[in-house]
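Omission of a single protein chain aside, the complex is shown with its protein chains in their original locations.
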Amino acid sequence: MPNYSSNPVLTIENFSIDYMAEQTVHAVKNVSFSLGRGEILGLAGESGCGKSTLAYGVTRLLKPPALVTSGHAEFHSREGYSVNLGELSGEDLRAFRWDKISIVFQGAMNSLNPVINIRKQLEDIFTTHRPEMGKKERRELCGDLLERVGVDRDRLKSFPHELSGGMRQRVMIAMAMALGPQIMIMDEPTTALDVVIQREILREITRLREELGFAVIFITHDLPLLLEISDRIAVMRDGEIVELGEAVELYTNPQHEYTKRLLSSFPSLTGDRGDFIRSGLLTDRDGVTGDARRSVGAEPDESGGTERSSTT
Amino acid sequence: MTPVLAQGPDTVVAATKRAGVRQVLPSMTPKLASGLIIAGLVILFGVIGPLVVGDPNAIGDVGLSGPSGTHILGTTQTGQDVFSQLAYATRGSLIIGFIVGVLAMFFSAFFGIVGAYVGGFLDDLFSLFTNVMLVIPGLPLVIVMSSYVQQKSIYLIAGVLAVTSWAGGARVLRSVTLSLRNRDYVAAAKLSGERTWRIMLVEILPNLVPVMASQFVFAIIFAILGEAGLSFLGLGASGALTWGTMLFYAQNGLALRLGAWWWFIPPGLLIAVFGAALSLINFSIDEIINPKLRDQTRSARKRWTLSEEQLKRVSVEDVP
Partner (left out) sequence: MSTLETRNMSKDYRLRDGRNSSILRAVKNVSFTLEAGKTVALVGQSGSGKSTLAKILMQLERPTSGEILLDGRPISRHGRGLRDHRSSVQMVFQDPFASLNPFHTVEHHLRRPLLLHHKAHDADGVRAGVRRLLERVELEPADVVAGRRPHELSGGQRQRVAIARALAPSPHVLIADEPVSMLDVSIRLGVLNLLSQLQREENLAILYITHDLATARHFSDEILVMFKGEIVERGPSDEVILNPQHEYTRLLMAAAPNPEKRIARG
């Protein structure tokens, strides 16, 4: 079990990000957590909660008017030294990015350059970050990278449009892994993919994590998915982390109201039909706080049997 | 703009700041304001000017003379008052501009939108026609016409310019309509039982208004510049007063050589100024069409509340 408290690879303390537009929007509010070496940390939340903004903020990818207004993010390399990510600049920042921390963006599979073949795009990383590498060695390494993510070596000469969505996403993951980073941030990497492909990609990620030992921050709104692959899960809402705990613990014993609500939005696939029955539902309106919540915990439908008669 | 509730109660709707048609119009920026004011002044001059100035064609004895008390912008070599001519010329050019704008808009809308929406054979036909018209060069067409028609009115010139300028817009409208046609809301309208012509008019056309407005403004610029060019070459409307014909007469009267700046600078300046004003308006319309432009322009950036030092830190160090 990766030890996030005694040997973290990343510590984030009181991290805040504001959008300084006409009205200041507090996108991330005082977020603190640490990431263990080789840990898979799931960052769950709905749209607008700040999870992507946090990731961009940590990796210094924010565009104005977004601004880190407080806190710091510190990277603890396995080589022994520590770096304050907010203090890097210029060449150091460029060298750091992708080498120590890499990021797979949302919709990344559509970010491949459509007019350049896969090999050139992979090689680009090496020519930028490892200029001393020889051509032959580089080509070998690119082939190895692809095979490692489960894509056949001779796809190197293909163009992005010749690959399926799932394959393109694997190429993006290969690109993120190219320099052997210690942390990989993945922002909704499987959202646009089929459930079957998604399963394969998740399998690759866990396998690679075991092989190479990098930590993963996995950002998504799909809580059941996180529950399957994460070591710990952080639930975010309105810029704050409302709950952070071990995956199984969070699923079976959620503490925060919002976590419970989020969990209840995902009906169990194979579990009891229990609460989520189509025919019997209660609507709960909390008029006092102005929060119209739908309580889906309903009375079990006693006549369930007759309702579900098949027509075939 | 309205804050959209992303996470709040699903059913309660928040207050809105901009209602009705106003939200479709561009927001007032200095760019838009200056464009509108300048264009407005020129149009005012063209509309009211001819009503108050004297006869532009009245020749006098005074000959080529500079600005003075009686002639604000001096006189031409035949003693005609330049200022009066300028007022009538403005009207003439504006008439051509607007006629071409309206005609080009109608033609491009018809051949672009209807063809694209109905599809099939009609689309192929209209598209072929559009492409042919796109290729026909305007200048040789006018030259050919001038050998047949000696007395060209401004309406004829406007017609020729319109005929040679609608095709580009039609292609743009066609491609936009093709993409709109496949939108879900068009399918939903069909499912509601709407008729084809109603869908085109009520569902598709309103979403094309910003593009068409931009094309309209551009057509006006094109027409005025085009007419100026034609007239300067002597192919313009004979006998009519437009900015272009003024320049033509000025050239013929050796105004440049004789240093009679009051004759050729005013029309030239008005062409440039009006064209610039219309372009400013067009840029503002572009910001509606392409929302990405909205956030990145200088005026948008001014609305940020980052302090100087913060801005410097952020833009220098982060994303290249």
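Going by the order they are written in, the chains are A and B; count residues from 1 in each one.
The rule we apply is simple: contacts are C-beta pairs under 8 Å (C-beta built on N, C-alpha and C of every residue); 3 or more make two chains touch, one makes a residue touch a chain.
Predicted model, so just to flag it, every value in this text is computed and none were measured.
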* Asked: Where does the absent chain make contact, in terms of the chains shown?
  -> A, B
* Given the contact definition stated above, which residue among B:Ala187, B:Leu256 or B:Leu269 touches the chain not shown here? -> B:Ala187
* To do: Looking beyond the chains shown, say which of A:His72, A:Arg94, A:His221 or A:His256 touches the absent one.
  => A:His221
* **chain B, residues in touch with the chain not shown (by the definition above)** => 2, 4-8, 10-14, 16, 19, 23-24, 183-185, 187-194, 202-203, 206-207
* To do: State which residues belonging to chain A touch the missing partner chain.
  => 46-47, 194-196, 198-199, 221-225, 227-228, 247-248, 251-252, 261-262, 264-271, 273, 276-279, 281, 283, 294, 296, 307-312
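Here, only the chains that are shown with their structure count from here on.
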* Asked: Using CA atom averages as chain centres, what separation in Å is found between chain A and chain B?
  -> 48
* Asked: Of all residues in chain A, which touch chain B in the complex?
  -> 20-22, 24, 46-49, 60-65, 67, 89-90, 93, 237-238, 290-294
* Structure fact -> chain B residues touching chain A in their complex are 6-12, 301, 303-306, 310-311, 314-319
